[in-house]
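Got a structure for you, written out below as structure tokens; questions coming shortly.
With one protein chain removed, the remaining protein chains of the complex are shown where they sit.
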Amino acid sequence: MNTAVVTFPGSNCDDDARDTLARVMECSVKAVWHKDRLSFSDFDLVVLPGGFSYGDYLRCGAMASLSPVMEGIKEFAAKGGRVLGICNGFQILCEAGLLPGALTINAGQKFICKDVSLKVENSVAPWTCEWKVAEKAVFPIAHGDGRYWIDEAGLAKLKSQNQILFTYLENPNGSTGDIAGIRNEQGNVFGLMPHPERASELRSRDGLKLWKSIRSLGKVAS
Amino acid sequence: MSARIDDLEVATLKTALSLGLSAEEYQHVCRKLERPPVFAELGVFCAMFSEHCSYKSSKKFLKRFPTTGKRVVQGPGENAGVLDIGDGWAVAFKMESHNHPSFIEPFQGAATGVGGIMRDVFTMGARPIASMDCLFFGSPEWERTPSIVRGVVHGVGHYGNCVGVPTVAGQTLFHPCYTRNPLVNAFTLGLLRKDEVFLGSASGLGNPVVYVGSKTGRDGVHGATMSSREFSTEGELDRPTVQVGDPFTEKLLLEATLEAMQAGLIIGIQDMGAAGLTSSSFEMAYRAGTGLRVDLDKVPTREPDLSAYELLLSESQERMLLVALPEHVEGLKKIFDKWDLHSEVIGEVVEGRSVKMFHKGRLVVDLPVELVTDPPMADRAVAAPGDLKQRWFLDRNRLLSTPLADKIAAVITDFNFADPARVVEQYDSMVGNRTESGTFDDAAVLRLRDVKERQVRLALKADCNPRVCWLSPREGGRRSVAECALNLATQGAEPIGITDCLNFGSPENPEVMWQFEEAVEGISEACRALKVPVISGNVSFYNETDGNPIYPSPVVGMVGLIEGPEKLAMNSFYSSDLEIGLLGPVEAGLGGSVLASRVFKRECGQPDDTDLSMVDRMVKLCQRLRQAKTEMALHDVSDGGVLSAGLEMAFRSKVPVGLELACPPGADLDRFLFGEGLPRILIAYEPSERVGIESMVTQSGIPFHVIGTTNDSEAFKLRQGGASVYLSKLADLKKPWADRWAGLFN
Amino acid sequence: MKARVTVFCKEAVFDPQGHTLAQSLRQVGFPSVKGARVGKIIDIELGSNSVADARASVQQMCEKLLANPVIESFSFEIKE
Partner (left out) sequence: MKARVTVFCKEAVFDPQGHTLAQSLRQVGFPSVKGARVGKIIDIELGSNSVADARASVQQMCEKLLANPVIESFSFEIKE
């Protein structure tokens, strides 16, 4: 599988993502710089990693969503390319309008780093098909602005279109509908606050199921 | 004030005294220079002769530390020490204090402390992969304590989280002696190739000196001298401009610096920490035996009209000074541009042994390097306190007549007996994806995914027991090292080196100097016994307010190696049918224990001298236990004795358990249960494993006693001579432990 | 030319900072506090030539970056 991991100024889980994809999942991984203008058409997966792009200044992910690289990513996503945003990557996808809703400061106003239990809400290709619906997965979270917010109509739509992939069993941050991760309507863009790359070798190994789901489907037709 | 004095105005003794130089130092400078310094030069001397930069009171004692060993690639004296960990890899680490700034502005003070130590480490060419923080706060009852705690914890977390260096271990402690002098000690460790160590040296005549990173403002002008003076309560309002940390820029600077090093574009490099451009330029010239010419007008500034004095002493954060070959300046600029950072040639390496600095066409500093970097040492008086005998008196009879339930209550209601989750969950302890065991375990363990040649892990912990240090600073020094070693031992690690952060009161107080000397001796003894070198460190004096010094607080940060793929031991119970053994003496001393402090409302008793050779044997025993591949849990016994250690293992258990402890026949219950002398470790295992474990333990010359079991009662029961002497539901004990620090964070 | 932009989160979005702040204010001796909201204020220095130019570009900045329309609303004023 051909993957790309984007580094924004302030990204700090980019190396973790690359290492997991390359060493644990044996994918080929290209490191992409945020000023690069690429078409991404050769890739099976583009990952926007966690971290503090632009220091989380103004709003998490806001400045990064305007980076030159995002144009290529938007085109890639529009053609059905798979884009995964983890933590700060999820925030960037929401800020860029590739996913609905917004992520804002945790209800408790503190950064939280710990393992959380997630419930698989939908078992869908290419993200969660290795799980059964309602199965439990343990991933760590590490964020200060992970409260997912969407209005009621938006929430109803997410539900009716099976866009919610993970919810928290115990909501750590006040997210609407306990939401931990969602995909877009087309299903090819997925963002989540918890860190699957940190649950692929150490801690739990539940993250492997996510990578396996993605890999099992091979290349997307674009 | 100072800004209005012209940089070239001749500095009088009066001005020198007002800026913290002593009369002798001023005269020394005038004699050597054969003229009085001008104002800008005076700034250089004030900063560089400050205790913080010059180590003038401590240097001669620090020489006693053992600093050599087969792994030592770089000992004390550079930005960080470096140890060889095999296969061409090395680790660089150091610890620094940021105590005074954290009292003045807790969030920024703590954050910039973390930023500073990270720069010290990546300056060496190492990628920071783990941090620790030791936080000593004052009385929780003092009205400002909660906001200091919140600010400091937020600052430590924010900076580390944002740069992406996990905070994996540390210590949090409350004691009234820190009420107006909180301690914030930050440790960072980085990973590098052994033959790619970068040093802070300005070598190569004609080579350009390059400034990189953030622009310079007036931040913290005179921070170094501030941290070298005591506080007085009235002085609280007299503040220099606080330094503000920008972890985002730090992250960019880290990446750009490592990229430039990788590309072979850097010859020497030093971060601009305390005393900013002054210390970095003089120290780099000193190490290389060269001179420098610096054009201060080229320094990128954030504010207009900075005087030379301010440019020299600014402590604006996230800046570095480096030396490169002339033909590499272009390449450097390209890399720093890529990361949106400033880089500017501000001078060059010149012949001779002096640093000349120009500003607005005037020569404002013209000083011999050695005069600045080798200040006159202070010869401080040393005197033991007269009341040690009183401190050491522990009223055993009163202790014996105190009901057991009251003693247990005293220990488990101690404010320091608490779940650290409220603090440590605010830290990203996992970023980098190396953290195998972290902020809830005795020691942090990082797997080095970078080392492909073999399976190797690092273990880290930092520790200090100020109660013991106050009663006996020498024993306190030993315990700082021994406690770290025992924490590492629970993970089966071999200690390979330490760094230290020596926090004390005023060196002008002979009793403080006595504490200092004793603590240094204690650390040295323990290091020699365990064969671990001291490879870096930091001294923080003047931690006192209105003449009241803090307890001597020699904090030690230790690094160990775990070889091989065998599993780590757990630090908590993992099943409800385990047997519990005690490795080490069945009784331990009560001098300096939590029990004594709580019952007598003051620190008292003479702490036992630690049997360092037994500590060494214990550390090696634990390495063998891990290799035996038996499933087990190990937890070291420290504050609160066997009681606290056993309860912590139960509280952290992943499965519901009950705990039963029994005082072995003939043992004194107080000394068994509450004693804190080292080395003691609790071990829990399947009963069928006892024979194998016991024989390994006794072969090591270490006492072994079976002292309890886990069961499914979910209760804590204590037995003595067959009779049950204490019974409580574990949940009732756990809740106050879990919630103890909640009120600080609301 | 200077612009001062004010960004608040929308009424419908819970504002934990405002909520806790109001609570703490009441606790530390200001019982008359009924509620609080915390927003961001951004002062921007501009090299624009006219107020109209400045207004147009600040409007764009807000839409593009300074506020997130999903959860925030903004307002601004221009000062010469």
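When the chains are written out, they are named A, B and C in that same order, and each has its own residue count from 1.
In the analysis below, contacts are C-beta pairs under 8 Å (C-beta built on N, C-alpha and C of every residue); 3 or more make two chains touch, one makes a residue touch a chain.
Quantities reported herein were computed from a predicted structural model and do not represent experimental measurements.
Trainee: Using the touch definition up top, pick the residue from A:Ala22, A:Leu66, A:Ala107 or A:Cys129 that touches the left-out chain.
Mentor: A:Leu66
Trainee: Pick out which of B:Glu303, B:Asp374 or B:Asp712 touches the chain that's been left out of the picture.
Mentor: With B:Glu303, B:Asp374 or B:Asp712 as choices, the missing chain is touched by B:Glu303.
Trainee: What does the interface between subunit A and the hidden chain look like in terms of residue numbers?
Mentor: Residues in contact with the chain left out: 54-55, 57-58, 63, 66.
Trainee: Which parts of subunit C face the unshown chain closely enough to count as touching?
Mentor: Given the touch definition above, subunit C has residues 6, 8, 18, 21-22, 24-25, 28-30, 32-48, 57, 60-61, 64-65 touching the missing chain.
Trainee: For subunit B, which residues touch the unseen chain?
Mentor: Touch set of subunit B with respect to the missing chain: 104-105, 108, 214, 217-219, 239, 241-246, 248-249, 302-303, 316, 340.
Definition applied: only the chains that are shown with their structure count from here on.
Trainee: So how far apart, in whole Å, are subunit A and subunit C when each is placed at the average of its C-alpha atoms?
Mentor: Chain centres of subunit A and subunit C, defined by C-alpha means, are spaced 29 Å apart.
Trainee: In angstrom, rounded to a whole number, how far apart do the mean CA points of subunit B and subunit C lie?
Mentor: Centre separation, subunit B to subunit C: 41 Å.
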